[in-house]
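Questions regarding the structure given below will be posed in turn.
Each chain you see keeps its place in the complex, though not every chain is here.
Order of writing sets the labels: A and B. Residues in every chain begin at 1.
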């Protein structure tokens, strides 16, 4: 019978990178021909008992379809606090897309952004305003006189650009079909 | 530099070094000849370089334009080497070649260094346990936002927009001339004694053709080649021949 500690470590490593529940059968397959289901179960027991120690932040969970590692529920406060703080230094894909529209189509209105993205983007626009990456630059003289948005100086600093004229065209960055294969 | 095995259907496999570019090939030749990079025998290296280009062409390896530019450069250096140097202080014609080869050699060493670091990192995977349901996907750290990320996002917006708004089916409009329509109508009139003009117009695929058709009919009436009848307002308009057949100019429209 193989080294139980090694098997436990291997199971933990696999579960830690899987990102989704892993079945016992998948573990058996990954661990090699001389490993049985009973070995895997014993190894998983070892993993579980190790995580019961107060110093461990993880736990082994048996869910539909197999096993997975998650953070301990009693630590969720810290994890949530970390993720909340981190979110402030990150841009979501929606925010990035909206920022791209403002950058390339400025000055642009919210209805125009909504039309291009196909979803209501008012919350995202608000976030970008709060982050000072875009600003209000007057109103468009059409029905409803919607606000016009432009990018800010902070936006240029973030991208390391001197002026908007330095913003590369999509062609320059090879982001269009026409440039493929060139 | 790596190697590629060319398996020919007949004959043994040929193993040929794969070069990253002309500088890579030149460095290889300098090493093969065991000569000092500070005193490159340009004539020899130049001949061997061209032999390699021919070999690569024969094997149908894509020889990029850079190789040919470099070949011309080597030839220029070679010819300058044949000229006597006028002054003592005149630069060696090979100076730039040496400089570029040394710089490239440095790049290769640095690349090897990075490869070594990467090899040490092989087999180490980052841990990412799930949080249960929610997973922050596609988030970018603010410090990683660059114009390339922005352009990528813009392309995604545009692709999504194109998917949601496929262009309508657009038929190129047919080109018709009054002249053509007159000939067409005359042909109908000689065949059918009474021609339903209104129905014909209403069933044309585009409005422009219908209008052209109407103008052609008016023209035929004016030339006295046809008559029009309508029994009631909005009823069918019939076109009938008068028996007179005007000489129409041959259509020049293709």
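The definition used in the following text is that a contact is a pair of C-beta atoms (placed from the backbone, for glycine too) under 8 Å apart; a residue touches a chain by one contact, two chains touch by 3 or more.
Just so it is clear, the model here is predicted, and its values are computed rather than measured.
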Subunit stoichiometry in the structure file as a whole | A x2, B x1
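FYI, only the chains that are shown with their structure count from here on.
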Find the geometric centre of each of chain A and chain B from their Cα atoms only, then give the gap between the two centres in Å, rounded to an integer.
-> 35
What residues of chain A sit close enough to touch chain B in their complex?
-> 13, 16-17, 19-20, 58, 68-71, 79, 83, 87, 89-93, 96-97, 99-101, 103-104, 116-118, 158-161, 167-168, 170, 173, 175-176
Considering the complex alone, what residue numbers of chain B touch chain A?
-> 125-132, 136-143, 145-158, 160-161, 164
